[in-house]
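A single protein chain has been omitted from the complex, and every remaining protein chain is retained in its original position.
As written, the chain order gives the labels A, B and C, with residue 1 at the start of each chain.
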């Protein structure tokens, strides 16, 4: 008995192609239509042997590349010795090791004293936790979020996400978020932080006093828009002035992507809450973390929960990742060098396409080619010639280089070469004067 | 520079106890205060060698026990051969294998033709996806959810969750959900499905026509309340009659826990959407799945997304779990036998405590001892004597036996023995007539 | 320049018929298609001389009939002596006189010590004020409202209104209201107050603790459903038990309509907030009033405002109405006698139509004929033969007698005669067994 219609037989093709059973919601597999079987470092390989350089890197969830051998070794040992794989939010040795390492290598050297909350292991769940806590602590409702921001797709976080495509999916009113203009959104001459301060200072502006300001220092999905240090400091000051918390969503920009573990380190601000996920486990395993200033750790026990808060395999690889890459400044030195190399290559390419420009910071860089059609064509050409690279931005107009931070220089060069060839071909098709 | 207060130095103890860095939100670790290191089957073991029988089983995320050796072997092989660990929603061989196995062993034998959506790998993300899709498909807003229901803690799902403790955490208005009475909530003589039908049939009842009815067949967190088959069939008919979708949240009750893969199989209904998570990966790894009737698979590509939709390690273990436990009816035969064994033991214990009664279905059973204080005391006694067992229900009044379905009979007997001793001790302290 | 389309010329007919300029939203004038010019007591008269008995009475806004001569005289005098017609919320003599009279004749004799708030002079504005205040005072969001309840059409009040036709008009999510079953909604054997108490007492029911319970003692628009005294007392006790305010919406049932000034007087309850409007001015002039227990008068000055809070003409007639009709029990004695007369006549008519029954209380009575088609036909027949009478109820199935309380017995008899003839004719057309 079906609730809607007599069930119809699944088409015969699906008996051989399992992906025909997947929902229409699938997306990346439409752009990169291959079935991948193995991966190593900055390369993904198909069962048929075809190999791709990966400049998508799990959408920045693979900052240390695929299947780091030390993490694999640690996982093998943990599994072979019967380590607790699933720990709810019980105390486990795996979690103890992660916490200890994180505090020692990340928080203490930066003089940051955050409490750690492990929510359901996705970025959106962590953002939801941060928003909830800010509202609880302040007794206020509104969260300020910015144009072109992306914070996830569950209902609470989606209210903060700016993308209309995702927002329409909600089919329910998204509320509790007040939109403000990101740094540079209104052009280089308009200080959008001053605008926000004016609105919050005016009791008749219609901007309710917010629980928090939620911000990405570099908007990954929004098109690699970079907030300046001065703007971030103003935003931090505005939050403090108006009794709001500052939440930095460092899901995509954190874990070294922009040249430091936290993307806000060069800005010398200390957010009240920081949200991490993506590359946190180091291995692409589901994990997320909410860092909470101790003064506002006002959760009741279990108030925000979830089954998979204790994904031990992720704790194991995360601890290895921290120990291997954050005990000294080697990774960041390499990343800065590689960032410059990418930027130089992109600047070169930008000259080929009218009005194109380079955006981003650290190794979170992209080439804005002005429209999504051109960017999409470049991405498709790259895929045809062995490079996985995605687009982002309001209209998909930015070709986004998110290579693993550990990509060897020669592989990076090869990937950039493929990209340049694709840009050249595209430029040849596009009349220079348009 | 802190946004709130000068940072204060973390207290010295935390330098030796990493868990002092955890947020106040932690919960299970408060009841079961030990640090676990290894696990196998139905046992958890601490670094100090102390071992516990596990009747919590990852809150039903470990229906096949901890660290099943065949799944461990498959993981080792996958890791050693460099299988893609993190696949976004790209096509991967790991996913292909899971889909193929799931369709072949679960859907086809039950004549169910669902499309598969892999959302962010937590239950709450899957519930959010289901609610969104129902609203999109019907163009309606309200979702009917039931008293004592539990569906997760992100904002959209939390609106459907009935628990006040979790709801208060939102600090934002939870909306889009209309509450109805679950089967039996108003006593055995009141047919709450008829009430709901009357309200939806009345254009002036104030119950807006709903996008969906969201229901658990057995309410795990709500206190092991069991919906009867007749009531479930009425609910399915009411949904159809009023143009609403039927969503079964089988996160806790699915994957064999109640005696069949889907908890609704004995009721002979075919929900429009089914939500699975918890034991789906078989190993306790983060994974969730939304099953969608093809007629309503109206997602736009990428409309609901998330980074960790392709947790390959979970796909690997999930496929093994299906092959090992669902190729024949061995597991379910064992589970039914063990369910009877547990029920008999609990019925015996119920006689020791005034007004106590057994609740639940299959191997999802519990002893309702009437109040949370008594149940909590029993749980604590059990832990002191080697058994991990939790409580559930509106006031925590149900001692919940969620042993792995694979628990050997002798271990099950040992665990029930510990429980019985705790109940006896508690009964001795509680005057029979109160 | 038009924002939508070039303006099209209004059709020629409208040059002679001004009502063609009215929006499609007009309603009563569709059922009673005549242009009325004068009115007196229980009669409305058209320019062409055709006269109608009025059993609609401004939807109970004319409990003392049209154009009471004493009120007319007072208005004439006030206007001739230049009394302040428009007073914002300034102190005026007209308001002083009303307050003094209301306190002396209504509040003090009933030992009620309410503060008076004059909101924008419509019922819905008063309901909005009451809901706002309850939320402010309790710090809670949800308002419990009932099936078939009607409380107005502005967004806040509309959330409490049950009627789907009106709710759909919102096109925006209506929220902050939890729906409960009214007395008798689930049949005579189900105590819906007990259900509500159970749900509010259960911390896992999904019913958030409410700011207030908002209730009509007799649901006018909902079909003349009468809450019993016992039920109302339980509801009052439930509100108190759970820290919620009790708000009685006495807009339609108040001002004597049910046999006492406040409809809840026989129930011996003292609501925290009472909302009055409709017949309050006595003359059908816009006026409304929120009565607030002094302990919860926690408004900030001007927090809820509106231009027409000081409609002096309404204050003038309201004071006259109170003095003339509420200085002794004459009106209520008459009303009770007339109520019995109407009830007896309706009981007689009920025998003519299968399953018909009489509903209501006092002079707020109606004949439920089972469906809206039949009731509509009766209303149309009445209008054709000189009686204005409306229908109410979820499907318009109740022919509603809302004659002015002051209707002379002979006019009342004439009206009931017209109604009986219409019922007889309808009964003759409807096969008895259907």
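Quick notes on this one:
The criterion applied here is as follows: a contact is a pair of C-beta atoms (placed from the backbone, for glycine too) under 8 Å apart; a residue touches a chain by one contact, two chains touch by 3 or more.
For clarity, every value in this text was computed on a predicted model and none was experimentally measured.
Within the full complex, the residue among A:76, A:199, A:300 or A:421 touching the omitted chain is A:199. For the options C:166, C:257, C:361 or C:381, the residue in contact with the chain missing from this view is C:166. Considering the whole complex, the residue from A:178, A:217, A:379 or A:406 that touches the absent chain is A:178. Mapped onto chain A, the interface with the missing chain covers residues 141, 145-149, 161-165, 167, 173, 175-179, 181, 185-186, 190, 195, 198-199, 202-209, 222-223, 393-395.
In the analysis below, only the chains that are shown with their structure count from here on.
With centres defined by CA atoms alone, the chain at the far end from chain B is C.
As a whole-number value, the distance joining the C-alpha centres of chain A and chain C reads 56 Å.
In chain C, the positions touching at least two other chains are 173.
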